[in-house]
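Presented below is the structure to which this report refers.
Excluded from the complex is one protein chain; the other protein chains are retained at their positions.
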Amino acid sequence: MDIGLYHYLSLAAFLFAIGLYGILTRRNAIAILMSLELMFNAVNINLVAFNRFSGSDGLSGQIFALFVIAIAAAEATVGLAIVILIYRNWRSIDADRVNLLKW
Amino acid sequence: MPADYSAVLVFIIAGTGIVVFTFLLSWFVQPRNPYKVKTETYECGEPIFEQSWTQFNNRFYIFGLIFVIFDVEAVFLFPWAVAFKSLGLFALVEMVIFITILLVGLVYAWKKGALKWV
Partner (left out) sequence: MINITPLIPELFLLVMAIVVLMLDLFSSRRTVVVPAYVSMAAVIITGFLVFKFGGDAVRWGSNAIFVADSFSQFFKVIILGAAFLAIGSSFGTADRMTHHRGEFFALLLFSTVGMMFLVSAKELILLYVGLELTTIPLFVLVAYQKTNRASSEAGLKYLIIGAASSAILLYGLSLLYGYTGTTYLNEIAQKTAVYFLSHGFIPNAEGTTDLVGMGPAFSVALMMIIAGLTFKLAIVPFHMWAPDVYEGAPTPITAFLSVGSKAAGLAAIIRIFDGMLYAFSHDTMPNDSWGTMMAVLAAVTMVAGNIIAIRQTNIKRMLAYSSIAQAGYILIGVIAASKLGVASCGFYMFAYMFANMGAFAIVGLYAEKTGKKNISDFAGLSKTSPIIAALMTMFMLSLAGIPPLAGFMAKYYIFAAAIEAGYTWLVILALLMSVVSLYYYANVVRIMYMVDSDNKHHIIPSFPAGLVLALTGIGVLLFGILPQSILDMAYKTASSFIF
């Protein structure tokens, strides 16, 4: 069996769905951040696979993926900093217990 | 096509087999004589003074965060270096600006005391 574009796209779609599921169900803030990374990496697989199989000689998909990696790192950094802040203020990183603001 | 991978299969079986064999062999021939000092965690010969599940100093976190940023920015250097000859002066100037911005960030972190071990 040859590995083609659809395999990569399916892998990316599964990863993305797992990440989204993680964000919706996880209560630990760190686990939520990890799920976010899964979603970003699913996009990277998509971009690189499209670039490889699209037949055009451009590299914009790969360059896009590089930018996504860099920005995801910045996002993760800010995210971890905010989680530390949450821990200092709430003594917990359980997202369900951080519930001062509602309705 | 599966035949092409037969060599890989042989390697996998042989590799796994050797590991399992040596482990089993040592398990059979080893003397068993546990006592307190022997079961302790090995920390380069120092006597241990606490459990291994401890809270890490917050500083590690800060260093980790700074490392992540500077580490990932390096990703832009590699394609630039590969294509450097065909890009010419403009790319050099751009990369100098990029690195300058990173340096400003480093100076900023430094001055704010993020690199100091308190």
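For clarity, chains are labelled A and B in written order, and residue numbers in each chain start from 1.
In this section, a residue touches a chain if its C-beta (ideal position, glycine included) is under 8 Å from a C-beta of that chain, and two chains touch if they have at least 3 such contacts.
All values derive from a computational prediction rather than experimental measurement.
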On chain B, residues whose C-beta touches the chain left out of the figure: 90, 101, 104, 107-108, 111-112
Contact footprint on chain A, counting only the chain that is left out: 5, 9, 16, 19-20, 23, 29, 32, 36, 39-40, 42-43, 46-47, 49-50, 53-56, 58, 60-61, 63-64, 67-68, 71, 74-75, 78-79, 81-83, 85-86, 88-90, 95, 98-103
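To be clear about the criterion, only the chains that are shown with their structure count from here on.
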Gap in Å, rounded to a whole number, between the CA centres of chain B and chain A: 21
Chain A to chain B touching residues, read off their complex: 63, 66, 69-70, 73-74, 76-77, 80-81, 84
Residue ranges of chain B touching chain A (in the complex, touch as defined): 58, 61, 64-65, 68-69, 71-73, 75-76, 79
